[in-house]
Structure formats: C-alpha cells, structure tokens
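Showing just some of the chains, left in place.
By letter and in written order, the chains are A and B; residue numbering begins at 1 in each of them.
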Amino acid sequence: MPDKLPEIIEELTIANRILGYEGVIDAFGHVSIRHPGDPGRYLLSRSRSPALVEPDDILEYTLDSEPVKPPTTRPYSERVIHGCIYQARSDVIAVCHHHAPAVLPFCIAGAPIMPVFHLGAAIGAETPFWDQRDEFGDTNLLVVKPEEGRSLARALGPHSVVLMRRHGATVVGHGLKDLVLRSIFLCQNADYQLRAQMLGTPQPLHPGEIEAANIFNPPRAGVDRAWEYYCARLKAAGGWPPKATAKAVRGKSAKRGSLAPRPAAKKKRRR
Amino acid sequence: MPDKLPEIIEELTIANRILGYEGVIDAFGHVSIRHPGDPGRYLLSRSRSPALVEPDDILEYTLDSEPVKPPTTRPYSERVIHGCIYQARSDVIAVCHHHAPAVLPFCIAGAPIMPVFHLGAAIGAETPFWDQRDEFGDTNLLVVKPEEGRSLARALGPHSVVLMRRHGATVVGHGLKDLVLRSIFLCQNADYQLRAQMLGTPQPLHPGEIEAANIFNPPRAGVDRAWEYYCARLKAAGGWPPKATAKAVRGKSAKRGSLAPRPAAKKKRRR
C-alpha cells in the first residue's frame, strides 16, 4: 500500500490542476482525497491555488483536520469541510470545494440547480442548499470551525453536491475522477439551466433518467474517455507536468513578493 | 478507390479535431463518414474524445453498426446513431452527434432553433425535436439500441439537424466539410438567436432566403474559405498534426491512470 501513495498524490495533483484549468477553481477552492491506506486520514494541498499545486505541496490530515506531521507551510483555513465530510460519509473518497462562476449565480439567488441534461445526472436528483447564516449568524462565510464543517456535512446529507449561499459549492465523489467530472458537469448543467431559463421553463430529468444516466455506473466507459480528454487538455496547455516556472514564481513571491526577472531565468528565455 | 481511403481517414480525423477545437464537441460526441468505396459501411473513431482522435483510431462498421474487423478497442456506445441514419438516408455522407453548449439550452427548454441569419440557412428551415422519452420512457438518454437509432432517424426525416431533448443534437451532411460547417453554424445561430431574444422577437429567414443563402449551393466558394480558416486555426493551436503528447497521454492513462512525467517526456521538455 505505501508504494501506492506517490501515485495517488500525483493523481490528486492532476485533479487540482484540471479543475483549475477547466475554470471550476481559480485562486481559491481545494481538492482532497481520503488516504488510500488509512480511511482515518485525508490528503490535501497546503494553502495554494489548485492550479499551481505540486506533489510536494500535499499534506496529510486526520479526520479532525489536524496535520499528521507538524506543518512547515500554511494549511487551508477551510480544511474542516473535508475532514467533517469524511467523518460523516464513509462512502466518500474525494471532496472538492469551489466557487465556480457558473454556480455562483444560483448560490447568490438561492435558485436550485437540477439535472437538466444527461450528463447533469451526475449531480444527482437534489443539490441541497446550506446557509451559514442559519446556524451561525453573520460570519466571514468561510467554513473554518469544526461545528461549521459538521453543519455543512449535515446539509450535504446523502447527496453529491451541497450549494453554499453567497459562497460556492462542495462536491463529493466515490473516487477522484468521479469528483472531477461531477464538478465539471455541475458547472455545465448550471450554465445550460440558466440560459434555458431565458427560453422557457427548464424541467429536471425524470428520477428514472437520473438513475439510468449516471455516468459513474459501470462500465464507466465515459469516465475513462472524459479523464483522458481533460488530462490531454491540461498537458497541451502546459499545465502538466509542473514547470520550473511555477516553482520560480513561488520561490520569488515567498522571498520578495515580485516576479523580477533573474539572470538564470533570463538565460532560459533566451534559448 | 482503396488508395483514397487514407486521405478520407485523415480528413475525418481533421473534422473530429476541428469540431473539438471550435467547442462544438468536448469529451463526448462523435463524427463519422460513409465509406468512400462501399456505401454499406461507415468510418468512425474508437471511443475517444474527437479532439484527440488520430488516424489509427478510425474503425470500419457495417450499417448495422457492427465492426467489420473484430475490434481490439472499445467502440462508441451510441454508434447506431450513425448506422441508422446512413441506412435511412442514402444521400447522407457524414454524421455528427454532439452536445454543444450553444445548443443545449434549446434542447433543455424545448425551444425550436430556426435560421435567423444568412449562414444559419445552412441548418435548413426546420430542426425537428426528438424526445427519447416518447417511445422509450425513462432511459439513460443514450441512443444505443437499433430501435432507438431508427426512431431518431425517423425524427430527423429529410432534414439536416435533429435536436434531442435533454441531450444534444445530431447533424448530417452531403460531405464532411458541409457537416463540419453546418455544425459550427448551428451553434452560432443558436447563440445569436438566444441573445436576440433578449432584445426582441427573432423571426426566421424567409423560405426563399433559406434556399438562396444555403452556403452548400454551388459554387461553394464559402465552403473552401471556411474550411481553410478552421484548418488554419486548428494547426496554429497545435491541434494538427497529432502530437507525441497526445499519444503519451493515451498510453499512460491506459496503463496507470495518470499523467506522470517520465524520463523520456522530461527530456523532450528540456530541449
């Protein structure tokens, strides 16, 4: 099992970057996976934009969202979203929290997202709302306290997506690929639903259609095909493997808050 | 005739990739052409995102959608769309099935798309709807059974586009270039029609205009010009010819479900 870990960490890094490249996540948001060798732990990057995450950024947490090793870098402040959902839902293997532009109008208006096309079936029949205000009054809208994380997990219930008022969404999956695809299809569904509303009154798929059209049902041929596609796009755009560029940016911004050209960097450009 | 086949396969590959690059097709959807030497067969990629299709991916099918040679790779599950239309419509040379973002809102709302500008005439006067539910009840919305394919072909009738409720569209052409352009113009027309609706009540072209403005009428100067344009865009974006990159992605994902950098790949990057 331990030799499987580097592979899982690499796949988690790719998942982060795909969601960054496909516009689900920008500077903010985060993606985790349950530890492959210990269901009482999960893996999550240090505080960093998912689009830039590298394997070395991945940290290990207990389900109480405590770092397993004393951290030398800053953790995500909202990591309890992940820990509390892994605690409440033993079936969940991967979690993504994001503020996708396609989803935000629904979170702001409080309008429900419902599956309106066949791939939208991946989000399930219901995507419940959670309003942090209901239990916690006026907050900074970040989910940072364990009780906030538990409240969110309760709102998620047995579903695959929970919409967070004035904030974003949290999506779960039975695997990392499922999570990535569900997050992307949620955005497509939201976009199409909003525009369909300009033409008429969109109706959800029938319950029988939602169950039958679930892309995560065996034999899952569509999952492999979509994963290949999104990986290829990421790679073609230079988003994988991680570049010296990205490292240089991190190094510099940490040290001097700037992107100043340096002799070495200049040299590279010139080749 | 046999020496014409590699050229046709190459053109089919380019058609796949153009429709991928222009945003008509993403991970899903597929494009086929009738076999140039045998009208009782058609050519279609193995199950793969059209944006990634390579000449070696193209398989040969009978019009019953049976592979001519025992396949070593997975075929598209919805290939009956192609076979059933080639059976029903001897005039059809090429078929594309897609879920374009511009078209989906109409498929969801059940609102008809009508030609609203001169290039939109390419879609014809009428784009009928097909609802899988009408004949088959609650399904996974995929067209996988021969009777589903035949039902869709009946709904298409003599037209060039059939809209599939909660699913997407299927477009046909008297040639591959015509198919590609019709698919793109359908998306443009849908986008403009939706936004025109925010400003007033769009009216379709007159029947006489639809007939006169058909870009596929001789001398077809516009077809050549547009084909050059879309080919050049694809090439400038690195989408043609197929790259080692794409192959590496396929190889890896097949073997290990990941995009891990390998010594060879790293070496290439460094050059």
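FYI, a residue touches a chain if its C-beta (ideal position, glycine included) is under 8 Å from a C-beta of that chain, and two chains touch if they have at least 3 such contacts.
These figures come from a predicted structure and were not determined experimentally.
Peer 1: If 2 of the identical subunits are displayed, how many subunits does the entire complex have according to this structure file?
Peer 2: For the whole complex in this structure, the answer is 4 copies.
Note that in this section only the chains that are shown with their structure count from here on.
Peer 1: So what's the Cα centroid distance for chain A and chain B, whole Å?
Peer 2: A distance of 31 Å separates the two centres.
Peer 1: In their complex, what parts of chain A are in touch with chain B?
Peer 2: Checking each residue of chain A against chain B gives 7, 10-11, 14, 116-119, 121, 177, 188, 191-193, 195-202, 205-209, 212-214, 221-222, 224-236, 240-241.
Peer 1: Please name which positions on chain B make contact with chain A in the complex.
Peer 2: Within the complex, chain B touches chain A at residues 26-28, 47-49, 51-52, 74, 77, 99, 101, 104-111, 133, 137-142, 166-168, 194, 197-198, 238, 243, 245-246, 249-250, 253, 256-261, 265-266, 269.
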